[in-house]
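Note that one protein chain is taken out, while the other chains of the complex remain in position.
Which chain is which? They are A and B, in the order written, and residues in each are numbered from 1.
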Amino acid sequence: MAENQETPVRKKEKKFFLSNTITLFIVLIVMLVFFSLTSESFLSTYNLVSMLSNLSFYGIVAAVLTMVLISGEIDFSIGGNIGLTSIIAAILIESGVNGWLVILLCLLLGAAIGIFNGFLVTVIGVNSIIATVGTMSVWRGLAYTFSDGQSIMAMTPVIDFLGRGKVLNIPFPIILFIIIFAVCYVVMNHSKWGRKIYAIGVNPMASFLSGINVKQVKFLTFLFSGIAAALGGLILASLSGVGMPQHGEGLELTIISAILLGGTALGGGRGQILGTLVGVLIISVLYNGLTMLNVYYYYVQIAQGVVLVAVVATYEVRQKRLQE
Amino acid sequence: MANLNVKTGEEKWYKKAIGIFTRSKTPIASLIILYIAMVVIFASFSPYYLTIGNFRSIFNNFAVLGILSAGITIVMIGGGFDLSIGSTMGLTGILCAVIMLKFSFIPVGIVMVIAVIIGCFLGLINGLIIAKIGINPIITTLGTLAIFRGIAFFWADLNVRIYSDFWDSIGRSFIGGIIPYTTVYILVIFIILALVLKFTKFGRNLYTIGGNEYLAKLAGIKVERIKIASYVISGLFCGLAAIVLTSQLGSGRPEYGSGKELEVLTVVVLGGVTVGGGKGNYLGTFIALIIIGSIANGLVLLDVPVFLRMVIKGGLLVLAISIDALRNRRRLQLY
Partner (left out) sequence: MADNNNVILKMENITKTFPGVVALNNVSIDLKKGEVLGILGENGAGKSTLIKVLAGNYIKDSGKITIDGNETEFKNPGEAMESGIRVIYQELNTLENLSVTENIFLGEQETKTPLNIIDWKKMEKESRKILKQLNIDINPNTIMEDLSVSEKQVVEIAKAISKKGKILIMDEPTAALSEEDKDSLFEIIKTLKEAGVSIIYISHRLKEIFEITDRVTVLRDGKKIGTVGTSETDSNQLVTMMVGRDIQEMYPKREVPIGEVIMSVKNLVAEGIEDVSFELRKGEILGIFGLLGSGKTSLVKSLFGANPIKSGKIYVYGKKITIKKPWQARDNKIGLVPVDRKLDGLALMLGVKENITLANIQQLGKGFLIKKAVEREKAQRWIDNLDINTPSMNQEVNSLSGGNQQKVVLARWLESGSNIIILNEPTRGIDVGTKVEIYKLMQNLCEQGAGIIMISSELPEILSIADRILVISKGRITGEFKRGKASEEKLMQTACI
């Protein structure tokens, strides 16, 4: 009696992410080969290590921000957050506060920033793009106000170690970067909370009607993104030795590009932490390689914009083709 | 049937007062109240505030902001978004300055036309990517924001002076020494666009697309074409804004207009244009423009430090969008 026309189609769907990641890996390798052929110093240990140390501070932010994006929101205020924490850290160090306490206070500051963003988005119900474009300017403005637009030295042993220390000859920020990526990976792929983030990103209403506390989950993703950005600010202050109100300016473009490159969709529901990892690597290699070739900074900026639009365009076109 | 437990009774006055801000369908009433309150505050702090000279400078200073807001209102009513306006303006401005420097034989009038064409062209690029390929407008314009800015630096990485009296007069002259030319431009632009929204098919269809794109397609509206047109219009006004800006500053600089998108968004959102589209009008945008312009002016008069102004500007955007969210709360999702 069953006249069911069950025609299970679209096995392609599972391969979709796989082939994207592979494509990205190929792009990465091609870039590595290209830069090592065109620039002698690109492949030097010194350059590679400094590149990795540099990418680690925004890689950490990218990993956590990926969660915010998968949940369907966005946080543009990370750059301002980084600038503000670097300044606050420097001011605290200048006034002789213990290094550990500086770290704690800065992370708390990051948490407060995250809570404020989360409050705007989940409690008041503001669109997260506009809310965080606004708070971005608030944090940045505070950074300028507190520092009076000046750079402030930020040197104290504990902080120095954060960005420039080594464990087993591996720079500490790289270790932090790996740990945080691993944690994010486990959270998104194996934890209950990660599952909720995906579910909310795919369909918030269905998740809500299944008894998931959507607001709470989103609120926490903002909290963590605030803390991660503060950590990024600390590492950057340590790497550069100064707190600067300009720290992290324009970084939201770099980080969001890296995440979108990695296959995360704006609007939520689709994305992988590993994808973001590859995205971050590609962006850093591009950046570093072009700089090694002495390409003018603004061309790098153009390249970044083109890469962002082009990559998202290919995703979009492929997605359309999959849906016929 | 049992008695209903519905609470009826007079609303408390303060609830009513808050209601003006949070419940009315348009923000116009609350905006006017906000403006009057602001004038009172500023006037009590600075005796200079309520002088004609001050109002003259308020109106002249928000000209660029106003022209940009006019364009983006169209885009946002149609459900779009444009983060690239600042750099579109910057790029157009520097190109004009370079053209005038290197090809000084070209009449200024032609340069103005070129500026408008460049603006439209940049808008067209955005529109094509967004409507034809179907990429999210935020990503697209975030990308083109970087690209246009980079290209601007390609043309010139320094200040390019403009030596043209006519060009200078565009944004700096006053009718009878009181009314700035720019105010006339703003009024003309706002009136024309308000009429376009109300009395053309394009305008009405824009609201439909912003309100519900699927429905617009069902109604046989050519959605792609209208979307592209909206970005072209936004680009056009970026071109016009570039003319006024370079005229007021007497030069083109590649970084002109960076961060301007923040202020423009504040104006438009405060004026009641909803992110996501379908709502908004030019009266709201205009009053919001005056408010934001007056705040900028007030901050200068009260001698608020430059850096703190940045904080206040960001805070204002957050406030504006929060009010908007509270006003639309009833239709917000529950989760």
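Convention: contacts are C-beta pairs under 8 Å (C-beta built on N, C-alpha and C of every residue); 3 or more make two chains touch, one makes a residue touch a chain.
Computed from a predicted model, the values in this text were never measured in an experiment.
Peer 1: Using the touch definition from the top, which of A:T21, A:T156, A:S207 or A:S238 touches the missing chain?
Peer 2: A:S207
Peer 1: Given that one chain is not shown, which residue among B:G278, B:G293 or B:G314 touches it?
Peer 2: Answering carefully, the residue with contact to the hidden chain is B:G278.
Peer 1: Considering the whole complex, which of A:F25, A:W100 or A:W193 touches the chain not shown?
Peer 2: Touches the omitted chain: A:W193.
Peer 1: Since one chain has been left out of the picture, which residues of chain A touch it in the full complex?
Peer 2: These residues touch the chain not displayed: 1-10, 13-14, 186, 190-193, 195-196, 198-199, 202-203, 205-213, 269-270.
Peer 1: When the complex is taken as a whole, what residues of chain B touch the one chain not shown?
Peer 2: Against the left-out chain, chain B lists 1-2, 4-6, 25, 198-201, 204-205, 207-208, 211-212, 215-222, 278-279, 334.
In the analysis below, only the chains that are shown with their structure count from here on.
Peer 1: Which part of chain B faces chain A closely enough to touch in the complex?
Peer 2: Those residues of chain B that touch chain A are 81, 129, 133-136, 138-140, 142-147, 149-151, 153-154, 157, 259, 261-262, 265-266, 269, 275-276, 305-318, 321-322, 324-326, 329, 332-335.
Peer 1: Mind listing the chain A positions that touch chain B in their complex?
Peer 2: Contacts found on chain A: 120, 124-127, 129-131, 133-142, 144-145, 148-149, 204-205, 207-208, 214-215, 245, 253, 256-257, 260, 266-267, 296, 298-302, 304-306, 308-309, 312-313, 316-317, 320.
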